[in-house]
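Before I ask anything, let me first share the structure, which is written out below as structure tokens.
All protein chains but one are shown in place.
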Amino acid sequence: MSEIVLKINGAQVEVKAATTATLAEVLREELGLTGTKMMCNEGECGACTVLINGEPILSCMTLAIDAQNKDILTIEGLADPVTGRLHPIQKAFVERSGMQCGVCTPGMILTAKAFLDENPDPTEEDVRHALSGNLCRCGNYRRITECVLDAAEKMKTGEKDEK
Amino acid sequence: MTPPKVLTARSVEEAVSLLSEYGEKAKFVSGATDLLMQLKRGEAVPECLIRLGEIRDLDFIKYDETGGLRVGALTTIVEIANSPLIRGKFSILAQAAGMLGTPAVRNQATLGGNLCNAAPSADTAPPLLVLGAKAKIVGKEGEKIVPLEDFFVGPGQTILGQDRLLAEIQVPNILAHSGGAYLKQKRRQGADLAVVGVAAWVVMGRKVLNDVKIALGAVAPTPIRAKKAEGILRGRKVDPELLEKSGQAAAGEASPIDDIRGSADYRRELLAVLTKRAITEAIQQAEGR
Partner (left out) sequence: MKSEFSVFGKSFIRKDAIEKVKGDVKYIPDIQLPRMLHAKFLRSPHAHAKVTSIDTSKAEAMPGVKCVLTYRNVPKVHPLRKFEYLLDETVHFPGEEVAAVAALTPRIAEEALKLIDVKYQVLPAVVDPEEAIKPAAALAQENYDTNVFHGTDLVQIPRLDKDHWLRLEVGDVDKGFAEADQIVEVSFGWTPVQYNCSPKPRTVICEWTGDKLTCWADTQLPLFVWQDLAATLAIPQANIRVIANAAVGGYGGKMPEKVATLAAIMAKRTGRPVKAAFSRAEDLIATHHRISYKNTHRVGVKKDGTMTALYNKILAHWGRDTTVPYICQGTGLLGSTMLYGCPNIKSETCGILTNTVGYGPMNGFGDPEVIYTLERLMDMSAERINMDPVTFRLKNCMRYGNRAMEYEQVLYGPIKWGILGSDLNSFPELIEKCAERAGWKEKWKGWRTPMATKGPVKAGIGMAIGMHHTSFWPSSAVVKMNQDGSANVLSMAVEMGQGYGTIISQIVAETLGLRYEDVNPTLADTGATPTSRGNVASSGTSSPANSVRLAAEDVRKQLFELAAPRLNATVDALEAKDGSIRVRGTDRKVSIASLCFAHWQITGHANNPPYDSIKDEKTGQVIHAYAAAVSIAEVEVDTETGVVNLLRLTSGHDCGRAINPVLIENQIDLGLVMANGWVRTEKYVIDETTGVVMNPNLIDYKLSTFLDVPKSDDFQRFYVEKPCAWGPFGAKGMSETAMTAVGPAIANAIYNAVGVRIYDGFLSPDNILKAIKNEKKR
């Protein structure tokens, strides 16, 4: 076991974890942040995606000790922490029903956020490629693409996050 | 089960010295993805893990006209795929890097990780082989530069052994009128390991191919050069019949197996076809330069 310090959603968190614990395990089991979902636990589905220093990273394939001294964003940290207002991407997914069972949703949204932050004006092909590592067993690919393109519009027009 | 001891190396020297101290009991980890897969499958893990992720001076992409390209072993695959320099001059390498895994995997995987894991299907290997790459290896006795062809020893095995570290890959500068292509056969349009991978690199003369290099992935115990297939084309004017012969030769040089991703027969069929196509695309790129 080791004491590690992780910076999660802007806050420093101290946690005891096995040296070979994955970031996903620490988030879910030790810290109760179950918004990061586990679907395959072998790096093949993207459901466990979190943003580390703004980049999508598979938390089930990352040692928790390797995630120290980096900015980690989980789905719980995406909405405004004070007002609770949803991020435009979350809003698009809500308005257009971009999910069915919802397990892939946090990973999709975070991957989309990292992508749209760098590519504010994407084509449909761009979106499909950016999210190609996120599996949706409920088959919602068309709808999710629609939500991300809608979110891009919202973010471009500077639409304020609204609940 | 006693969990492994985790040590952190902050420099190449420290990494090498730790490795020689622990020898067989230790393993390097950069992205740690392979190690994590071992752990998750309940396979035996080393007693000691030496983390390399903090060694900043192995993460670089450098180029000069004489020395050519140098890429540090801890450079992430996404950096290679997006590097304007590599996309400009060594595009086959960027192309292959862009096909490796999924976008999130590319953020984490490293060039060193891909090569040292030494899967026969490693995507960066065939392109580097046709680019004439060399590996800089560091051990207790110092540095050594070896051709990449000598780097792979068997499936999952490199010449690094238990006491050396891969520090960087060196690629000579490209010649004028050269071009390349990497073709990867997968089981779906989304991410996959290569069922068959073919890289081709050509240098065009006025009428003939001055030089040609072909490398194959996932069809032998290691990534290999298809030298017979090269020989058929080198110095010759390329026509469909010659391409056909070269493709067949490549299929013959490989030793694919039946496994869950494909049968040996299918892989040979693909080799013949993809070799032709890779050469054709390489020539198109070379003619564009």
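Points worth noting:
Read from first to last, the chains carry the letters A and B; within each, the first residue is number 1.
Assume contacts are C-beta pairs under 8 Å (C-beta built on N, C-alpha and C of every residue); 3 or more make two chains touch, one makes a residue touch a chain.
Computed from a predicted model, the values in this text were never measured in an experiment.
Touch with the chain that is not drawn comes from one residue among A:Ile8, A:Leu51 or A:Leu131, which is A:Leu131. The chain not shown here is touched by just one of B:Arg10, B:Arg56 or B:Arg187, and that residue is B:Arg187.
Within subunit A, the residues in touch with the undisplayed chain are 18, 28-29, 32-42, 44-45, 47, 74-76, 78-79, 86, 90, 93-106, 109, 124-125, 128-129, 131-146.
Although one chain is hidden here, its contacts on subunit B can still be listed: residues 1, 42, 185, 187-193, 260-263, 266, 269-270, 273-274.
The definition used in the following text is that only the chains that are shown with their structure count from here on.
Averaging C-alpha coordinates per chain places the centre of subunit A 30 Å away from that of subunit B. By the touch rule above, subunit A contacts subunit B in their complex via residues 2, 18-20, 22, 41-43, 46, 49, 55-58, 60-63, 65-66, 111, 129-134. Subunit B meets subunit A in the complex at residues 3-6, 29, 31-33, 35-37, 39-40, 45, 49, 51, 53, 101-105, 107-108, 190-191.
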